[in-house]
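Sharing a structure below in structure tokens format, with a few things to ask.
All protein chains but one are shown at their positions in the complex.
So, chain A:
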């Protein structure tokens, strides 16, 4: 990957606009496929088992998501290791991903419920549908050679919920750094160093300084968001902002910074303004699976952001024979699937509800990012 800052550096409350170049395949140098160029801020397409949740590849073709790199969380694909080993051509081909679409293999999964206390000196715990697996750096490098991702997040210990002790934070930071050191054999261009330290400024500063001193192509801020058993998301935006304000000074300008999580547009905007470049689409999945639809007012305006999420399970929509949003050009709205119909599908727990909501919510989330990028030419 390569990163080129275009505008916005140093200006207050404006974030940065840049271009990120990513090659779809990490194979050999002989591979002369032209790299994809992504303008930041942008959003990775979140996947489960390599699939955008609820959407077959055929349907994801209806999305205008700028061919954004797929985010492939390791917990959702690690069980495919043996199949892939036998297969031999890497995950993208195995999962039928389009040839020119890059993917990033991440340790974190923003939609996974947080479980604490399972990481130790022997490795990091990955939670899979069939239970827990602990992996160390050796296992990880093995996985990279099998999955062949375009980009990856080396092993990291992000088990740092809000009340984490200083000692645990120290372990999290130092182990994550040593996991990064273990990946020296990987091309620095292809890896994101993970900055840990929970909500503790000093730990974050130390982690950032040390990570920046290593050979990495970009940075991921992990360990801020947690999801509890009631599916409630915990994330303190104000504290994150004040930490980022100090920490980002320690990072080189010319490398991308990512933060993954279930972020509503307002939070994305705040994080962008704080200097984050790369996000993911898990918010759209979270909304859809909760029966909610994201709607923006007429035009998405970064300086006057107005949006709401409609609870389509609500009885008030039972007879609303109109589309979710009249000015929306997503597949669901364009093809006249009504709120009443989606309400019925949700009430009867029919899978098509999530298909229609995903098509709508992803469209709008990606449109929001597009508008955010467009505001560059309009307002700076």
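Observations on the model:
Just so it is clear, a contact is a pair of C-beta atoms (placed from the backbone, for glycine too) under 8 Å apart; a residue touches a chain by one contact, two chains touch by 3 or more; residues count from 1.
The criterion applied here is as follows: contacts and distances are computed from a predicted model.
Per UniProt, the protein behind the absent chain is "Queuine tRNA-ribosyltransferase catalytic subunit 1"; the candidates were "Queuine tRNA-ribosyltransferase catalytic subunit 1", "EF-hand domain-containing protein", "Signal recognition particle 9 kDa protein" or "Translation initiation factor eIF2B subunit beta". Here the missing chain is touched by one residue of A:17, A:224 or A:354, and it is A:354.
When the missing chain is restored to the complex, the residue among A:15, A:53 or A:198 that touches it is A:53. Residues 48-51, 53-59, 76, 79-80, 82-83, 86-87, 94-96, 129, 318-319, 321, 335-338, 340-341, 343-345, 347-348, 350-352, 354-355 are the ones on chain A that touch the missing chain.
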